[in-house]
Structure formats: structure tokens, C-alpha cells
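A single protein chain has been removed from this complex, and every other one stays in its place.
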Amino acid sequence: MSSMWGSNIRISIFGESHGIGIGVVIDGLPAGEKLDEDELRREMSRRAPGYDPAATSRRESDIPEICSGVLGGVTTGAPLCAVIENANTRPVDYDKLSRLPRPGHADYTGAVRYDGYNDVRGGGHFSGRLTAPLAFAGAVCKQILARHGVTVGGHIFSIGNIFDHSFDAVNVSAQQLSELSRSGFAVINPDIEARMRRAIDDAQMDGDSVGGTVEIAAVGVPAGIGTPMFGGVENVISSIVFGVPAVKGIEFGAGFNVARMRGSESNDPFTTEKGRVVTSKNNCGGILGGITTGMPILFKAAIKPTPSIGQKQRTVDLKSGRDAVLTINGRHDPCIVPRALPAIEAAAAIAIADMMKEVGML
Amino acid sequence: MSSMWGSNIRISIFGESHGIGIGVVIDGLPAGEKLDEDELRREMSRRAPGYDPAATSRRESDIPEICSGVLGGVTTGAPLCAVIENANTRPVDYDKLSRLPRPGHADYTGAVRYDGYNDVRGGGHFSGRLTAPLAFAGAVCKQILARHGVTVGGHIFSIGNIFDHSFDAVNVSAQQLSELSRSGFAVINPDIEARMRRAIDDAQMDGDSVGGTVEIAAVGVPAGIGTPMFGGVENVISSIVFGVPAVKGIEFGAGFNVARMRGSESNDPFTTEKGRVVTSKNNCGGILGGITTGMPILFKAAIKPTPSIGQKQRTVDLKSGRDAVLTINGRHDPCIVPRALPAIEAAAAIAIADMMKEVGML
Amino acid sequence: MSSMWGSNIRISIFGESHGIGIGVVIDGLPAGEKLDEDELRREMSRRAPGYDPAATSRRESDIPEICSGVLGGVTTGAPLCAVIENANTRPVDYDKLSRLPRPGHADYTGAVRYDGYNDVRGGGHFSGRLTAPLAFAGAVCKQILARHGVTVGGHIFSIGNIFDHSFDAVNVSAQQLSELSRSGFAVINPDIEARMRRAIDDAQMDGDSVGGTVEIAAVGVPAGIGTPMFGGVENVISSIVFGVPAVKGIEFGAGFNVARMRGSESNDPFTTEKGRVVTSKNNCGGILGGITTGMPILFKAAIKPTPSIGQKQRTVDLKSGRDAVLTINGRHDPCIVPRALPAIEAAAAIAIADMMKEVGML
Partner (left out) sequence: MSSMWGSNIRISIFGESHGIGIGVVIDGLPAGEKLDEDELRREMSRRAPGYDPAATSRRESDIPEICSGVLGGVTTGAPLCAVIENANTRPVDYDKLSRLPRPGHADYTGAVRYDGYNDVRGGGHFSGRLTAPLAFAGAVCKQILARHGVTVGGHIFSIGNIFDHSFDAVNVSAQQLSELSRSGFAVINPDIEARMRRAIDDAQMDGDSVGGTVEIAAVGVPAGIGTPMFGGVENVISSIVFGVPAVKGIEFGAGFNVARMRGSESNDPFTTEKGRVVTSKNNCGGILGGITTGMPILFKAAIKPTPSIGQKQRTVDLKSGRDAVLTINGRHDPCIVPRALPAIEAAAAIAIADMMKEVGML
């Protein structure tokens, strides 16, 4: 619980936004797995602010240092710890931060939970910055999964009310996922990027922010992963995906839409393809009874708008107990959906690796 | 993992639909908690088929026998085991069941996962019948929570395309939840029951089934429960709720709708009420940074249509490897949403009890 | 924690000495494992009071009913629950039991831990009777392990100051373990049984009891099981063995004797035998760095004398707060070592199965 997760591959995440460093320990990785550090770095850069793979001056910050568990570029089987130093943290106005909790943030709940001792600078341990070590752990798992034929990827499915196409639930391919991961703004419908960017810009112009959703797919996962009841694929994935700040919902396969269907529509008929049992549709998102069918695993996650906005907001002065007005200064990301995408992919990759290891497939 | 769940209050569920019995062990309950057996029985009866509290002839089946952990009606602190005998299980056509996996069921994935040794009779351990011990464990937790001022309840939010009102996210009350739990068909809008029942009947007439959603609320949960990242309230609740068969999605507070909002709309301003910090809206569903705000916890879950339908369906004959047509005989519940409701409430109650115990509040 | 144990094969034990029933849920068993019920019954009978395999009238009590997880005598992969009914429980003098805690028992600590709500009848959940479900779970694991070439067994190493021979740390064999498990009083040195029995009888004559030790061996465990630090074989085995009431110490290989040695004596040289790396001695008990060497795993456990004795003992009247004298009536087992032996073997078998499953060997 807390900032540790996992049964067979376990991660332990630490750090605060404005502290000395953040990082992750990954325990239970198989030994002998070669790690491509360039690829790790590329994955990490996807969640950097303003990431644009076309740009030549790649920001080299947020590069984790691997302290343990890797020798000569290969995993040793011992815990892998990676640390990212926090650079350029500026002094902050503590007093204001702890007196005036920001709406939509964990300032208030964190203060109640930790008796006011929580680090409020930049959100402390609640900061979105903590998705960096998660993304790193996911990048490690992605490389291992790839060697077993599994590819995890995703795209921005919506920004505000602008929606991309969904994945083809049956035919989504490793290649499509790979291409999306190399895009600076991962969408399926090429015409939608400009409209989504405009929605983000509009929000920013208004001193506001905007939410969205992402869609994730994992292809190549063999049938028979997961267990009934509480070890099911939906349970395991959701238990880690809600660790990404701002995620407020998750749905697998047809998800909430399936609730509007009749059984004759929602059921996915079985058939065979090249001697392999498949389903001709995939409303179940590749999961029946908590266990993989061998078809693509598919889910969508809802991400709330960045709670830090430029507009004045009502809050309470915790010291005086009186209502107050808060203005959050500084520049804020008007939409975290593009940066949340690699973090949620990472969470899914870690979950799938954990479940494949459970049945001896990793 | 698998059929065990929990960190501070742990449950272990066992049994198959057509086996000797099903049940649950609950480990970690506080000692000295009086259990009202009539109330436990009433809660259990809510998930019985065709439950109608107005009827005089209450079905007394599915009453769990408490084997341990309770002395003189009071918890001892030792593990509580409750067993429900399986009565009236009829012989089934094994061979057909294991050859022709039912679409939408776990017959195929269970066979892959367990090398064909899974009990396929009535779905075996994957059966919705396994929600009975879950409902029992939840009924126990509800009684303990009530003594700490916490009430967990819910209603049918939709059947197919027929939607009930949502809870008032700020003002939903323990009394409203209590009344709903005593209803044979729990909805907020009294006019909606007839329409929902008609949608169910229509599906049944067509040899079909229909899905739906439920909305759950927990009121009275103090601020400061849960932890950041993986021990957050969303993580913990979703990790158990997906243990209820047929759940395919979960959203907290405004959920997927929040993804369409701007921050100025989604953020819940803080204010005070009777000296207590509250939020004037509750789009976050009572959870910020994984930790409770003290406002009602709210979530919705999507439930797929019963996969067992009367219509012919396409499947594969696993023995011959050829496509086949399957007709599922017998009478099937055309909509499991009303019966899933108490199971999902139960899951939420167990999760909240677990998290309150973590911080020493139980 | 509490009465649940395990990472890969998990058990959940429930019940009280004088309650309705006791039992165990075993979650995570491999599917497709045939269980020999006669053999399960034979293993269970080993811990029955006054067990003598030569006697014709075998007591058929304490036979567990398997409620789930087994179909046609074969594991299904779903949780296996076995329940043993408590028969012949007699009414007891509650008031005296809860006022006058028995020295050496958990009456006092249980009352403090559970605010006086613990079931004190016969020791409640603390009773040695709870080793019956543990022995059952171990008997299941032993059968599965045997199919993978692993045999777990043991003998009474000492009763009071009477000591048996130790196992040959290098050459202890599956056959020897199998023969010991069929003995009514398992010792290596045939001359020692009479002396040990006399020590027990002498204690009984004096209204007293006597302690002892057991030695356990597991042969056939492949090299490479376990992990460094906290997942080591010593950690895992000790974490379950101390679950057997009255165990107060455990030592692996040469154990406390190794602490008196020099390195040149304690180190086990490596050599080869039939192309396999072995050690020519086995002071390490088959474990280096927490990981198995492939040699026999060996440990001894210390068992305190039965705390229930016929002699008058000093205690405190918890109600009045005054010193008091306690006489425990009834017949008590003057030495639990012979009955603890199969329980400790069982604990070891469960631990080894758990660790073999971790690395995909089960």
C-alpha cells in the first residue's frame, strides 16, 4: 500500500516535487534482461513538459541514474533503484501554501492525513512529478515485455469534448502502438491534433485548464493471465493506474458503453483464426472472468483538468478558518493528458509484467 | 491476489457454484463488535434472486453459518469464517460445457488458466454466486462502520438506456442510503422503476439480457483516510470492486464527465460549514490525492449484460477446433444489476473498513 | 499477518478450539494436482492424540471435509477450503478461565490484545488444535511436492534431555523420511524411543510436562529457490513455523553450533557428484544467502513443555488484581512434541511449495 505496489514485480516510489530527488526501486525483475538505456531515456522524455520528438535540443533533465540491479547493461535479479535528482527547485512561500489549500489538489487532504507535516512544496509526494519514476519502471517493463511479444501503448482519446478514434479492438497492432509512442502528440486521427491543441490553447488563454481521456492497448498478451475475483486483470491494472494523479475513472473494453447494451450485442463470439481461439469482437477488452483471452487488452482512463489554474478560486484559510480567495501564480500546464499518457502506459506495462511473472511467463 | 483481498481487514473467498459450499474468512476484524444476525440476513437477502422485501415468504436459503470468530454474537478478534451450503445443485452436462465455451463467460479463459481443470459447472469459482460471501463480509463491515458513523449504500443508476437521478454529491445522507437498502428495487426517482423493469422484461422476452450501472455513496467517512499513489481510495476500492463479476468500469465523483470539463468547473472550492472544512461541490467524489476530503465518497460502476442469454450464439468447439452454435438452456436472470448492487456496496464497505483500520480509526 | 500466510501459495486458517469448526483456505494451488484422500487422512491422523499406526481402531475424527477447489479428486486451481467440525466440546467454566490466566498460555495476552473479547475456551484460536488445518494444508503440499521430487519429513530430536541422532546432513533420503512419517513415534535411533516415552511418563506422573525439539529435512529441493534478504529460505520457513504454538526457537543446518565454529570448519566445500555441484558437508542446512544449494534443507525447532500442567500454579486474578493459585483440571498431554512434529513438517512443506511456485517450479 501507500507508494509500494506489486506482488511479483514490486515497485517502491519515493520523493517529493521540491525535495532532493525522486526515484523508484523495482524488486523482482527477471535476471539477464538487457536494458537499452537510449530507449529508456526516450520513454522518459515522453513525459517531459513540451516534449516534441522533432526538436533537436532534447532536454536531458530527468534522466534517472540507475544505482543498482544492473551490471553491464543487463539486469542482475537484484532490486533496481533509479534516482532522478531534482534540479532548479525554487524557494516557495510555505506559509501561504499550507494556509490556503488549492482546490482540486491534495494540499488539504494531505495536511489532514499527515497532521500538517506533509511537504506542500509543489504538491510534495502528491506531485505529478512522481510519475517520472513510474514511467521509468514502466519503460523497463516494456523492454522486457517486448522480448516476450507484448507491446503496450496508447493514445490521447479525448481533450475536453474533442474525441479521437478508438483503437480497432480486434486489430490494433504492435506497430501502431510503436508509432504512437514516437509521436509528440499521440492520436490516431491525424486531423484531430490541431483541434485538440486549440482546445488546450483556448483553456490556457482563459487562465483555465482542460481534462481528457487516454486509451491504452496491450497486444500480444497470451490467454490465461490473471485470476478470478481480486487478482483479475481489471483489479490489478486499476490498482496501479489510479496511482497516476488526476485519474478519476477507468473502463475496460466497451466499459460504460457495455452497460447500455444487451447481452446479444455485448457478448464476443468465439471463433478460430490460424488454429487459435479468438473472439470476432472485443467488447470485453481482452478480459473474461479477470483472465486474458489472448485478444488485445484495452482500457480507457479519465483524467481531470489540471487543478492549478490562473483564475481566482475560493478556498479556506486553514489558520483563521475563514473563506479566502486564492490566486495560483506561475505558469501551469493547461492540460496534463499528453504527459499522463506515458505514465498510464507505464502503469499498465508494470501490471502486465507482474501478472505474467505470476504464471511463470517472465 | 486471487481470491484473497485486503491489507488490514483481509478476506479469503472460496467455493464454486455447484460445489459443496461457498464462504469467506474475514481476518483482522476488530474485537468486541456486536453483530446483528437479523440485519446480516436482511443484507444477504438483498442479493437473492427475485428479492422483494414486501413479500411475506422470505427465502431463507443462502444463510451463512458463522463457524468462528464470533462468541455470544460479538467478534472475538479471531478470523470469522462463514459458510453457505450449496443446495439444489442439479447435475449438469459437463462435456458440453467444457467443449463449447459460453461467450462473455470465463469458461474459455478459465480453461486456459487452469489447464482445463477448472470447475465449469455453473461457472465454478467464477460464478456470480461467489458474491454471496462478499456480500456477507460487506454486511459485517457495514455494521462496524455504522458504529463509527459511516453508512455505505447505493442505487441502480441505469438499466440499459434508462437512467435514474444521481445522488446529490454534497447532501446525500445516511438516511437516504438506509431507505434505499430497504427497497426491493433501489432507485432515487420513483417514476423510473417501472421503466427499468420494462427494459428488463423486454430483454427477457427477446431471449436477451441488459446491462446497467450502479452508484454507490459512503457518507460519514472522516477526512484523511487513504494514502497517495497506490494506497489511494480509488485504487483500493477499484481493486475489490472489479472482483464482482461483470463489472467493466468504475468512475469516482464526476468520473468520465470530469474529463470533459475545464479546471474552473471541475475544481471543488473549499469553504467551512459549522466550523468544518467542506467543499461546496463534490466533483472529486470525496477524494483528493487518494485521500478522503470528509465529503461523501461517490462512485459509479458499469455492469455488463448477463452473458447467459437464450439466443443462439456462435462459439468454438474446443475439442474439434471448429466453429459451433451454442444454445444455453434454462432460465437466466435477464439483468444482474439489482443483485450486483449489494455486492458492490459490500465491496466498498470492506475497502473503507480496511482503510479506516489502517489509520487506527477502527 | 494474523492467521493468513503466504505469497504464492496462501493459507487462511480459522476456528477456535471449542467453536463450531476449524479449517483452512488454500489459495494459489496449481491446478490438475491429484489428491490422495487416504494419504491426506493418514497425515492428519499423525497429529491425533495417542496416534499409533499399529492400532486397528483408527480414530476417524478430525477428518476435514473439502468444500471447494477439488473436483473428481483433482485440484481445480480455485481456493481449496477444508473444514473440520468440532465434536464433543464440553461446557467450560468461562468465568474462571477469563479471571485466572494460565501461565505459559495466551489467556492473558489474548485478553489484552482483544480487549477481553477473545474466546478463552480451550485456548480459542490460540489452541494447538489449530495445527490440524495447518497439517492438512501441509499434507496437500507434500503430495504436490512429491510429484516434483521433493520429500519433507522429520523426527523427534529430543524430549527433555534425551537426544536422538541427527539426520545425516548430506545423505538423508526420501525413503528415510517416508519411513519416519509412518512411525507412531518418529526417531532415528530405535533405542531412544523407550527412554523418551519414560521421560514423558515421568513428567505426567509428577503432574508436569516436558519439552523437546524436532528436526526437519526436505530432500530433493532444487538449487536456486529463495531470494536474498527477506525472501530467504530461513525467513520464509521461520515465518510460518513460529505459527505452530509452543515453538520458541529455530536453527538451520548446524545452527547455534555453527556460532561456536571457525570458518574453516563451518564452510561447506563444493565438489561435484555425478556432474552435479554438491557440498561435501552441509553445515549451512542447504541454504546459502537465503537460497537453496540443492543439498537437503535441514532445521531444528524448539518446543516448550505443555503449559497446562496438573500442579498448582501462581497467577493473578484479573478481576480483583490479587495474586491467586490456579489448578488446571482435566487430562493434559504431558508432551506435545510428537504431535507438533507433523505440524512443523507441514509448515515446512507449505513454505517450500510457496517458494518453488515463486520461481515457476510448481
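Should a chain be cited, it is by its letter among A, B and C, assigned in written order, with residues numbered from 1 in that chain.
In this text, a residue touches a chain if its C-beta (ideal position, glycine included) is under 8 Å from a C-beta of that chain, and two chains touch if they have at least 3 such contacts.
These numbers were taken from a predicted model, which means no experiment stands behind them.
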{"item": "Option touching the unshown chain, where A:16, A:164, A:234 or A:268 are the choices", "value": "A:16"}
{"item": "Footprint left on chain C by the chain that the document does not show", "value": "1-5, 7, 13, 101, 103-106, 108-110, 112-113, 125-126, 130, 158, 160-161, 203, 206, 208-213, 223-232, 234-236, 238-240, 242-243, 245, 247-256, 258-272, 275, 277, 279-280, 283-285, 287-294, 302-309, 311, 313-316, 318, 321-323, 358-359"}
{"item": "Touching residues on chain A - with respect to the absent chain", "value": "1-4, 10, 12-16, 19-23, 25, 27-28, 31-32, 65-69, 71, 74-81, 83, 113-119, 124-125"}
{"item": "Interface residues of chain B (partner: the chain not displayed)", "value": "7, 78, 228, 360"}
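Note that only the chains that are shown with their structure count from here on.
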{"item": "Rounded Å distance between chain A and chain C, as computed from the means of their C-alpha atoms", "value": "45"}
{"item": "Inter-chain centre distance, chain A versus chain B - centres from mean C-alpha coordinates, in Å", "value": "27"}
{"item": "For chain A, residues that touch 2 or more chains besides their own", "value": "7, 228"}
